[in-house]
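Note that this complex is displayed minus one protein chain, with the remaining chains in position.
After this line comes subunit A, so read on.
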Amino acid sequence: MRGKNIKSKDKHILNLANIVGGARSILYQKEDLLAYDCDGFTIHKHLPKAVVFPKNSQEVAEVVKYCSENDLPFLARGAGTGLSGGAIPLNEEVIISMVRMKKLISVDLENRRAVVEPGFVNLKLTNSISDKGYYYAPDPSSQYCCTIGGNVAENAGGAHCLKYGVTTNHILGLEVVMPNGEIIEIGKDGIPDAPGYDLLGLITGSEGTLGIVTKITVRILKNPEGKQTVLAYFDHVEDGSQAVSNIISAGIVPAALEMMDKTAIEGVEAAAFPVGHPKDIEAVLLIEVDGIAAGIDEQIEQILEVCRKRNVREVRAARNEEERARWWANRKTGFGAMGAISPDYLVQDGVIPRSKLPEVLRRINEISDESGLRIANIFHAGDGNLHPLVLFDARVPGESEKALEAGSLCLKVCADVGGTITGEHGVGIEKREEMRFVFTEEEIAAQTEIREVFNPHNLLNAGKLFPTPSRCVEIKKEMKAQAIS
């Protein structure tokens, strides 16, 4: 967006600029493109061909159509907070930035739905309706800056999805630009159960490989009447994990149930939002219950009781909203806080059956010992979603590779106990190969077949989500093709 005239002779740049309204809506010079060479996953960097900033669905469709007709790879990008590399232009893509499409189009409180453009920031939606007593439930830690379009692409989660579900449970309708430029509308007006396969569910979480979402109808919820948060310190990780299981099996559905281990606590206490967690404890639990105010005390009592039975060192409920907010700020900035105790860190995102928590933590400790790298653990313990943070120093030769390997080993452990390799960050570039930990070649092929229906030329966000097909599958496919012809 530098000046009024395009200084490039590349006809594609000129034509794309034309579509989106001129030189102010396109970036194409190297120094401008550098900011787009990666997203929140910073290990791979690639320059895009250009970045365009369309203002509406029509412009997106025209850009896509142009790219498709001219064989130019392309991808959509929101705020670039993705942690798995989903918006990195591996193939010199034209990046379609959605940041100018950031309107809140409509809010219908009576029918509990809102329509937003994809560039609309997650937290802004809640802020826009909170005075009426409503909110949007999915709350990824980056919600102050990440976009709802990006949330749809990644099927983003958050601390409160234990009770309220992840993004896919809150998406009612989508307008989508298909990879050939055609615009389709699914889940019209947010009406449930339209006849046909559930494309809404399929596209949500497809990491921008099936289409580009240009309008989103979301479900909004009424604020819970009451909310109470409990903090519990444990001297032994086992006791903390057992408390998690016991709370759930007591029939309580907490809104959130978070856990941090000793190394993570060291990080958050050294960073911007310390709350004075004791440094010598092995685990802290942050437990939130919400709902009808009349029923909350009873549940809190029960939680305190469970924690005491599990040898808790100290457990107490937040005294006021301010204290509650401080506890949450401490937790939600947990990833970034690792910067205070380590030059670099790598976030992983495994999921395990809750009951395997003690075993998995033991094995992650072993990985840490063997690699010589510290691993902090921050997790959504209630739904078994672990975020091991591998701490390393990229300046030390070989340490980045070691960190990547340790991260991958953590995911292997999760897969081995019946879990999965990503709960909310997505596969992106980062975990392509790890897909093999959970799926067979045939199962991966079943998924890429679906991609071919939507994105037959694979111009849209190619190279993401799936491992490179192994030779034997390709040969099988070739043989099949020969047999048919």
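We adopt the following convention: a contact is a pair of C-beta atoms (placed from the backbone, for glycine too) under 8 Å apart; a residue touches a chain by one contact, two chains touch by 3 or more; residues count from 1.
As a convention for this text, contacts and distances are computed from a predicted model.
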item: The complex's invisible chain, by UniProt name, from "FAD assembly factor SdhE", "Spore coat protein CotJC", "Carbon monoxide dehydrogenase" or "Glycolate oxidase FAD binding subunit"; value: "Glycolate oxidase FAD binding subunit"
item: Given A:Pro224, A:Pro274, A:Gly336 or A:Pro469, the one touching the chain that is not displayed; value: A:Pro224
item: Identified contact with the non-displayed chain, of A:Ile186, A:Ile341, A:Ala406 or A:Leu459; value: A:Ile186
item: Candidates A:Gln143, A:Ser206, A:Gln348 or A:Asn461 - the one touching the absent chain; value: A:Ser206
item: Candidates A:Thr81, A:Thr214, A:Gln299 or A:Asn330 - the one touching the absent chain; value: A:Gln299
item: Interface residues of subunit A (partner: the chain not displayed); value: 108-113, 133, 154-155, 157, 161, 165-166, 168-169, 184-186, 188-202, 204-206, 222-225, 245, 248-249, 251-253, 291-295, 298-299, 351-355, 380, 383-385, 418-427, 431, 435, 438-440, 442-444, 446-447, 449-454, 465-466
